[in-house]
Structure formats: structure tokens, C-alpha cells
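One chain of protein is taken out of this complex; the other chains stay put.
Going by the order they are written in, the chains are A, B and C; count residues from 1 in each one.
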Amino acid sequence: MNGIHDMGGMHGFGRVEVEKGEPVFHARWEARVFGMSLLAGLRLGANIDERRHGLERLDPVTYLRDGYYGRWLVRLEQSLLERGVLRPGELAGRLAGHKAAATPLPKLPAPARPAEHPFLRTVDRSPVFRVGDRVQTRNHQPAGHTRLAGYTRTRRGVVARVYPACVFPDTNAHGQGEEPQPVYAVRFEGRELWGESAEPRSSVYFDCFESYLEPDAHA
Amino acid sequence: MNGIHDMGGMHGFGRVEVEKGEPVFHARWEARVFGMSLLAGLRLGANIDERRHGLERLDPVTYLRDGYYGRWLVRLEQSLLERGVLRPGELAGRLAGHKAAATPLPKLPAPARPAEHPFLRTVDRSPVFRVGDRVQTRNHQPAGHTRLAGYTRTRRGVVARVYPACVFPDTNAHGQGEEPQPVYAVRFEGRELWGESAEPRSSVYFDCFESYLEPDAHA
Amino acid sequence: MSGADRESSDPRDLALRVEALEALLREKGFLDSAQVDAIVRHYEEDVGPLNGAKVVARAWTDTAYRRRLLADGTAAIAELGFGGPQGEYMVVLENTPTVHNVVVCTLCSCYPWPVLGLPPAWYKSPAYRSRIVREPRAVLREMGLELPAEVEVRVWDSSSEVRYLVLPERPAGTEKLSEDELRRLVTRDAMIGVGKVRVGSEASGG
Partner (left out) sequence: MSGADRESSDPRDLALRVEALEALLREKGFLDSAQVDAIVRHYEEDVGPLNGAKVVARAWTDTAYRRRLLADGTAAIAELGFGGPQGEYMVVLENTPTVHNVVVCTLCSCYPWPVLGLPPAWYKSPAYRSRIVREPRAVLREMGLELPAEVEVRVWDSSSEVRYLVLPERPAGTEKLSEDELRRLVTRDAMIGVGKVRVGSEASGG
């Protein structure tokens, strides 16, 4: 999806502010949200692509306003609601001081047996592209999850590295299977991405799933 | 600039909500901001491109959160501060209940004599493109103001209408002259803009200043 | 530029802030509240979709006017007395049984004020601005207009100072109506292109 999370190349977010001290967590609640999210992920069995897509679907003001762990909190509540672990209104009731006991847990599916590797898969075909191949990214802009960023769409580049086959986020986020496929680090020249506004001698290496690519028609 | 205002084609903003009644203004403050903004524009002589750019430069959360007239209010305050009509802290002081008299107005330049037309200009050359010409938009993404939307950048289309020469927003917003040039309504097929996710039999007509265009290299 | 110094977008705070701002500007002699009143009254009372409806009804009943309107929107609209800010270069788009036009401004919220008044909230919303260019049929369907698959949909993004007005199709069964009666059928939504003119549904706000 072309969401607010897809912010590579956007203007308007000001300077990069480096804070003093840089604590791992800025408040206890951030740490608890982090820990609870990891546990809930294991217990509920949501895959990482589903979880990333959960963040992308936050409304844009929430996404920008709430910060990293604030977004995790919204997503955590949402996934607990979706699986029935939390009942609608249950948390609000607690916050309003109601003394009702916590509702019992629904029957949760047994955690799936973890795959041998979280995302690497063996496929019985060779990668379509090789290092040095000129490629272009497709005009791929689904309403659902994708890891092809807007700023790299329909751009021309050169394959710099070939990685093993990985689970494909675009399908895996939507329960449509793993569709494992090779991933390529593709080098895009700054000029190709940003036109005349590009800085000299700059490039971006972007990891592209094979489905995102086609041969460069004009190379 | 690739700002939050450049939202054509974005996902994640939900359904189009049509309200009941649809008042012109939803509160007295909206009406006052509208009226004051029009008057301030006349009095301060800011051109429409500068004023639009003032909205684009709002930080993205403010832009999304404050709504149309909320954005106008931030811009109005900002332009009054920039011209010295408001002093820093003066409005906050009033709101905090301070009784200080309003500071006197700075010397404001006399309003410029209005041009014969707000944006049409006579130029002594013919348009480069004609109806039916295949064109493509440049990879034009300046940090400053532009009216080439991100979703139409580097896309191929056909000139549908040729309009007279108009003031060029990209320069006019920055005090860099009017650079008048023809404007073209260019037809872009949905498929060209949105790839496979496009709806059938849909197209977008986008008004392109001549500088945004070049002949379609692959037509 | 940042809005960070104003932390609240609470309507009550905004009302107080705007009141204080106007008082300051008045005391400074920068503006006269009566001038603000006059502008507000003009856009609340004098300008609105009724102007556009007059243009449309005339075009439906006067072939020569229709021709002039499609050839030079600004001049033909001026014949009826309408023009001014945000309407200085008008282009009229004709809907037909095979082509449906709809208007947006994705980059801000440009809109032909002299013929339609100030834009409704949904026209200015991120949802409309972001979606109508990408999925016009889906958005129109949500807004109550189902376009047949064979109809071509053209979205006009008002990215220059050109302002667009849609000339809707005259509905069947209105052959006997007067220009005045026709005018009352024409809705604002039909002139933006998110609706059609229908017999029996008198124009209200939408």
C-alpha cells in the first residue's frame, strides 16, 4: 500500500534530531509494549509481514503522532481484539475504573511449529537475474502489503547482489502463502531516483523481491 | 516538494465521508480565518503560489490533523509573523490574558499594482506541444514548490488540451519570477499511473506546465 | 514553518485563538472586522452552486450557449454574470452517455468558487484527494453513483489555475421543463462529477 509509512524521499519532516543519552526505552510503558508485543507475536502466531502491515494500516495521523512504540501499542491492542484475547471495551472499562474481572481467554490455536528458518526457503529453480543485470521495477502498487517502496517504483537499476529465496511479504502478509523467491540488492543511481535534485555520487541499494523486477526494456 | 499535501494515489485515508447539511463554515472561527486570510493576502501581497507553499510546509501532523481552515490559520499566523504584523509571542500573550496594547504595525509596502490578469500572460512564442502529442513528465522533484504531483512524475501521456501561458508556480512561489509558459491538460491512462491495480477505462487529466514535460522518448 | 507551537486543535481553543487574533489585527488597524463580515457573507449567501446550476440549465436549453460554453467557459459563464477569484479561467467538461468526468485537486483543494461556492468538507478530505484519481469507480460507488463498466471515467486533477466545471447530462423526461425548472434539478455533486442529475430529486446542498 502507498501509505504514510512509505516515506522514503518525502520532504517536510525537518532535521534529524539526535537526543542526548539515547535510552533504549524512554519510559517504562515503551519497554512493556515492546516485551508484550514480542510475546503476543509468539502466542498468536502472526507472521512478521502481517505485523508490519498492521502498522501500515494505522491512520496516518496516529502513525506520525504516536511514535514507534505508540504505533506498536495500537497494533498490539488491535491484534488482541482481532483474536478475541481482549473484548471490545474491556480495556476502556478498566481505565474507567470498572472492577469487572478479566474475561477468559478464547481457545487459541496451538502455536505453529516454527519453520526451519524464519524466512529463507529452498526453491528448485535458479534466480532469473544475475549480478550486473539491468533491471527495472514494475509499477507494482497493491492496496495490500508490499516491500516495494514508492520511490523505487518503475525505476531502472543494476543487480548488485543476489540473495537466497525468501518468503514473499506481499502474499505472506495476507495469508496467501509464502511464494518464496530470490531477493536482489539493486543499485539505483541517485539521478534515476531523484532527477536533477539528486546529490552527486550517490546511490541507493534497495532489496527487491524477484516479482518486483523485470528486465530493463531500454537497456 | 514531496510533501504530505501530495497525496494523490495514497492509501490509508479511509472512506470519503459526506456530512449531513454541509454548512459552508462549521464554526464561526472557520469563517473568520477565511475572511482574514483573503484580506491579509491582499494587504501583504503574497501571491497564490507562495500561499500554497506556506500550507505545504506545515509539519505533516499539523497538516493532517488541523483540517482545511485549521491549516489556513497556521499559515495566516505565520505570514503575519514573517511580515512583522504580529510580534513573536504577541498572540500567546493575549491568550494568556495579558492586557498589553497591540504593537503598532510595521511599515508595509504599498500593494503592488495588480497585473492585468492574475495568472494568464502573453508570451511571444508558440507552445512546444500540440494536442495529440505523446509526452512524458520529467523526474522533477524540487525541494520547493511545484505543481507536478508525485503520482504523475515520469509518466507517459497524451496532450489533450493546450491552455494559454500562465505564471509558473515553481518560480513564482519563491520570488524567482513568473516564467510564464503554456499549460497542457495531459491524459494519463490509469494503467500508466497505477499499474495492474488501475480500474478499467479510467484516466487522469493532469494540468502540466510546459517545463514539466518532454517528448515521449519511447513513443 | 511548523504548527508545533499551537498544541491544541480543540475547537474551543481555536475559537478563542481566532477571536484574539482578529482583535489584535483590528486594534493594529490591519483590518476592519466589517470587511471580514462582508467576505464571509458573500461566500455564505451570494455565491454557491445555484450559479453553476444556472449555467447548466442555460446550456441544456440553448444550443448556441452550450457551444460557447464548451468553447470558452470563462466567457460564457461571464455572460451570466459569474466570475472572479478561483474562476478566472474556466473549462467546462461535458458528460455524455459514454464519458463521465469528475474533478479533484489532489495537491490542495482548488475549486471553481464563482460557480460552486466554497468546497464541501469531503472535497477537501485526504480520502477524496488521495483516492479519486486511483480508484474513481470505487469512490463514486461509495458516494452513490454506480458507473456502468462501458462508461469511460476521466478524472481531472486541478493542478494549474484552470478550474473545471462538469456539464452533467440532461436527464430523460425533462423535455417539457423550463430553464428555471431545470435549474432546480441541477446539484452541486453533478457539477463536480460525483453525481448525476435525476428527475424528482430537487437540488439540495449535495
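We take it that contacts are C-beta pairs under 8 Å (C-beta built on N, C-alpha and C of every residue); 3 or more make two chains touch, one makes a residue touch a chain.
Note that the structure is predicted; figures quoted are calculated from it, not measured.
S.K.: Given the full complex, what residues of chain A touch the hidden partner chain?
M.R.: Interface with the chain not displayed, on the chain A side: 5-19, 21-22, 24-29, 31-36, 38-40, 43, 48, 52, 54-55, 57-59, 61-62, 64-68, 70, 73-78, 80, 85-86, 90-92, 94-95, 101-105, 117-120, 147-149, 151-152, 161, 163-164, 166-167, 183, 185, 187, 193-194, 197-209.
Here is the rule we use: only the chains that are shown with their structure count from here on.
S.K.: Farthest chain from chain A, comparing Cα centres?
M.R.: C
S.K.: Centre to centre, by mean C-alpha position, how many angstrom separate chain A and chain C?
M.R.: A distance of 39 Å separates the two centres.
S.K.: How big is the gap, in whole Å, between where the Cα atoms of chain A centre and where those of chain B centre?
M.R.: 32
S.K.: Which chain A residues touch at least two other chains?
M.R.: Expected reply: 14, 60.
S.K.: Can you list every residue of chain C that touches 2 or more other chains, as numbers and ranges?
M.R.: Answer for chain C, listing residues that touch two or more other chains: 2, 126.
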